[in-house]
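Okay, so here's the structure we're looking at.
Selected chains from the complex are presented in situ; the others are not included.
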Amino acid sequence: MKVLTEYLWFNTPARREMVRITDQVAQIVERSQVKEGIALVSAMHITSGVYVNDWEGGLIEDFGVWLEKLAPSGRDYRHHQTGEDNADAHLKRTIMGHQVVLPITRGKLDLGPWEQVFYAEFDGQRKKRVIVKVMGE
Amino acid sequence: MKVLTEYLWFNTPARREMVRITDQVAQIVERSQVKEGIALVSAMHITSGVYVNDWEGGLIEDFGVWLEKLAPSGRDYRHHQTGEDNADAHLKRTIMGHQVVLPITRGKLDLGPWEQVFYAEFDGQRKKRVIVKVMGE
């Protein structure tokens, strides 16, 4: 079995940002030389996520509005008694999910026609990591 | 390591539908001859999902009502400026999740007594795929 582990670093200019990472993950899969297997792509910080959905600016804005409605910022969360102000980021990332497992077939990511992989930052403007672990043969 | 990849096709009569796929996944696991490992079951379209929950008609209806409340259809989503009308389907599938990783033990899906695997369609009436990738030994 082959295993390759790499880390992607992010430091987004905005506090909240969706960053498309499909190509970076595809390059790691290529470097791994895995032909049949999986790539785990998982946020290592607990106020960001990783998800698969559409690469369409309007929908990405819809996600932002929707997440703010379901998990509003600026509320009086108990978590903020620690001095933090990012409880909503923990909740938002829970809705989006913090990891995906991508299938690899014949040496490539086996994604549907519209599937794109995104890093979802909800408390950015500082360095954060995503692990990509490729396993297979 | 053994790897087997198969694709399930769906074309649901209704726009929204939950389809139980536990048996189809179990048959693929059997064909794979994997005794210890995992089966990744992942929707390849971004308006459908895959989830594990109860095979009980009332609860499945509850999911539909609940998802419509959390991610309503017929709103003025930005995504619809592209001509699409299915932004809610992208959101609903995000709540349900788009993939599961099922454990395989002694050659069988190692599921709890009530765990059933479902394909969740939120924009159906057309051909869509789910990948099933079985890996192990």
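Note that the chains are named A and B in the order they appear, and that numbering of residues resets to 1 at the start of each chain.
FYI, a residue touches a chain if its C-beta (ideal position, glycine included) is under 8 Å from a C-beta of that chain, and two chains touch if they have at least 3 such contacts.
Just so we're clear, the structure is a prediction, and the values are computed from it rather than from any experiment.
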item: Overall copies of the shared sequence [whole complex; 2 in view]; value: 3
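Simple rule for what comes next: only the chains that are shown with their structure count from here on.
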item: In the complex, chain A residues that touch chain B; value: 1, 36-38, 51-54, 56-59, 61-63, 66, 70, 95-97, 100-101, 103, 105, 110-115, 135-137
item: Contact footprint of chain A on chain B as seen in their complex; value: 1, 3, 5, 40, 42-46, 70-71, 77-82, 87, 90-91, 94-95, 97-99, 101, 129, 131, 133, 135
